[in-house]
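Provided herewith is a single structure, encoded as structure tokens, for subsequent inquiry.
The complex appears here minus one protein chain, its other protein chains still in place.
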Amino acid sequence: MTLASLREEVFAANLSLVHNGLVVETFGNASGIDRESGLVAIKPSGVDYAKLTTADLVITDLTGRVVEGSLRPSSDLATHLALYKSFPAIAGVAHTHSRHATAWAQARREIPCFGTTHADYFRGAIPVTEEMQHEEIATDYELNTGLAIARRFAHIDPLMMRAVLVAGHAPFAWGRNAIEAAYNAFLLEEIAHLAFMTIAIENSAMPISDSLRDKHFLRKHGPKAYYGQAERQ
Amino acid sequence: MTLASLREEVFAANLSLVHNGLVVETFGNASGIDRESGLVAIKPSGVDYAKLTTADLVITDLTGRVVEGSLRPSSDLATHLALYKSFPAIAGVAHTHSRHATAWAQARREIPCFGTTHADYFRGAIPVTEEMQHEEIATDYELNTGLAIARRFAHIDPLMMRAVLVAGHAPFAWGRNAIEAAYNAFLLEEIAHLAFMTIAIENSAMPISDSLRDKHFLRKHGPKAYYGQAERQ
Amino acid sequence: MTLASLREEVFAANLSLVHNGLVVETFGNASGIDRESGLVAIKPSGVDYAKLTTADLVITDLTGRVVEGSLRPSSDLATHLALYKSFPAIAGVAHTHSRHATAWAQARREIPCFGTTHADYFRGAIPVTEEMQHEEIATDYELNTGLAIARRFAHIDPLMMRAVLVAGHAPFAWGRNAIEAAYNAFLLEEIAHLAFMTIAIENSAMPISDSLRDKHFLRKHGPKAYYGQAERQ
Partner (left out) sequence: MTLASLREEVFAANLSLVHNGLVVETFGNASGIDRESGLVAIKPSGVDYAKLTTADLVITDLTGRVVEGSLRPSSDLATHLALYKSFPAIAGVAHTHSRHATAWAQARREIPCFGTTHADYFRGAIPVTEEMQHEEIATDYELNTGLAIARRFAHIDPLMMRAVLVAGHAPFAWGRNAIEAAYNAFLLEEIAHLAFMTIAIENSAMPISDSLRDKHFLRKHGPKAYYGQAERQ
């Protein structure tokens, strides 16, 4: 993968966050990594999406050292890097403050798998991280955010569950590239919206059965998928 | 009815789902049947609506055998076919994941007839199917979804109640052709929205009286209708 | 007032309902009356707003006899006429199924005066009619809807409170002409929306004080108004 194509992909991923209405103010950033070179492309910090160009993206290595670019990288860079290090199978990360997913994160409640729309994309409840301690916040806050996510996924396969809610903060999503990560951020917002309405109708609503959940997840993901015109994973 | 006009009608019905904002992602499909030939036109699986053409529609017979078309039919085909077989009076089916109707389906609560807007189109509460058992999900899931709907309508006339909520999944609507089916999917979303807000205001809200419900339903439907410029049924 | 200008005004009022997003499906109609001649202009029944022309409006007298027009008048005509007969001070009526106001009507709860936005336009809680009895529904339903509103206003000045919620149905609003009626329908939806959110935040929220309510209402309405560039009433 050339650095130019990584830039293009990460640029497109960042714009899709805006086009899908997931970005409030300047909150939101997507990154991608070229696993061969270990180089990461990420949105610069606090730049207006309307003015963002491919050239504005910042290239860093996995230690966070800026390799190319004159702007500061997103202040969430350290979180992205921690995810790349913890989850070797992923190559794209997206962070938004999309409204419904953020509301669940603020309520510190995982999003139960209430229906097949959810199960088509996420295999079970969307997890919430533990609250961070004062020390984790005071020093290396962004890094520790990534570590808190990794701890929450100690027993979860990040390809089976491609999103998380950071308690009191907002969601992160990921995928096998930046475009997929942004797409999962969009899907997460959608199922957060549906779940929000579901508990408003019935506060004690129950998740669907494991059978129904896996039926839907596995007809779209993995070797036995039969939805769509070609195999998806 | 020519196959060409069936295609046109089903194409228009599918687009109306999008234009009415009922489609989330690629979820949503409408089909129509020519009752004389027994041929069914349905949306292909997982195809982006923006790229859908009349020629992409798949033609099958009532057993699900593809008669025309190079794409896979919607993975929900078997549900549509089961409805056509169970409800001989209908000739169009629409399935969406429209947000409010889906939330009621996820909450597994029927939508009470809270007002005349509802009663103008649906004669009573929108029913919810029973939850499906593991065996029904594991084998012939889409067919069994259709059979679960048919069981729920054992004592309901599908022309008096043209929609259903599949528990933990989403709505299906139908009508005397594909356009009507898509239109009923739109109306269902609207009354699901109103009902959602009604119980938010007053959790113990009561349905309207049978007198008021039937007054409204029957002034728009059936031989004594007097709403609009011509008789509707 | 010429019949032509009455038609123009009523046409504009009907379109404003659509432009303000108050019309769901074909629900919604505005009428106006020329008090001198006693002639009423009203939207025809079930006609698509996108195709409505000035010429389509139906002119009737106060008994409901069609004086001009080839289309059927709105099926709600008898309700409009009952309001014109009961409230001599008004000369315009608007009926919508706007979402939030309709939800309150379905919940059969009056809309408390929770804030100054409400008090700027409506002096106190928006009243709800009593539920109609079987006999009122079975015969002359639309007329009886108007009479139920008039009964509810036995001790309320219809110029101090220019809207009502018909229980299990939807709102009616009115004013000194059709444009004002449509504008009040719009304001009602707005304050219904605010009130909806208010009780979601705090279910036991209390109305503002009578002092604050009247301060706001009277700085915009009546002889002591000082809001805006000219006196309004």
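The chains carry the letters A, B and C, assigned in the order they are written, with residues numbered from 1 in each.
Everything that follows uses one rule, which is that contacts are C-beta pairs under 8 Å (C-beta built on N, C-alpha and C of every residue); 3 or more make two chains touch, one makes a residue touch a chain.
Worth saying up front: this structure is predicted, and the values here are computed from it rather than measured.
J.: Under the definition given at the start, what are the shown partners of the omitted chain?
T.: Its contacts among the visible chains are A, C.
J.: In the complete assembly, which of A:80, A:169 or A:216 touches the absent chain?
T.: A:169
J.: Sort through A:47, A:81 or A:94 and give me the one touching the missing partner chain.
T.: A:47
J.: Tell me which of A:125, A:159 or A:199 is the one touching the absent chain.
T.: If we include the chain that is not displayed, A:199 is the one touching it.
J.: Tell me which stretches of subunit A touch the chain missing from the display.
T.: 24-27, 44-47, 71-72, 75, 97, 99-100, 102-109, 131-132, 134, 137-138, 141, 168-170, 196, 199-200
J.: Which parts of subunit C are in contact with the chain that was left out?
T.: 114-117, 120, 187, 190, 193-195, 197-202, 205-206, 208-209, 211-212, 215, 219, 226-229
Everything that follows uses one rule, which is that only the chains that are shown with their structure count from here on.
J.: In steps of 5 degrees, what rotation angle do you get fitting subunit A onto subunit B on the CA atoms?
T.: That pair's rotation angle lands at 90 degrees.
J.: I'd like to verify one number: the distance from the centre of subunit A to the centre of subunit C, where each centre is the average of its C-alpha atoms, in whole angstrom.
T.: That gives a centre separation of 48 Å.
J.: Counting in whole Å, what is the centre-to-centre distance of subunit B and subunit C, each centre being its mean C-alpha position?
T.: Roughly 34 Å separates the two chain centres.
J.: Considering subunit B alone, which of its residues make contact with at least two other chains?
T.: 199-200
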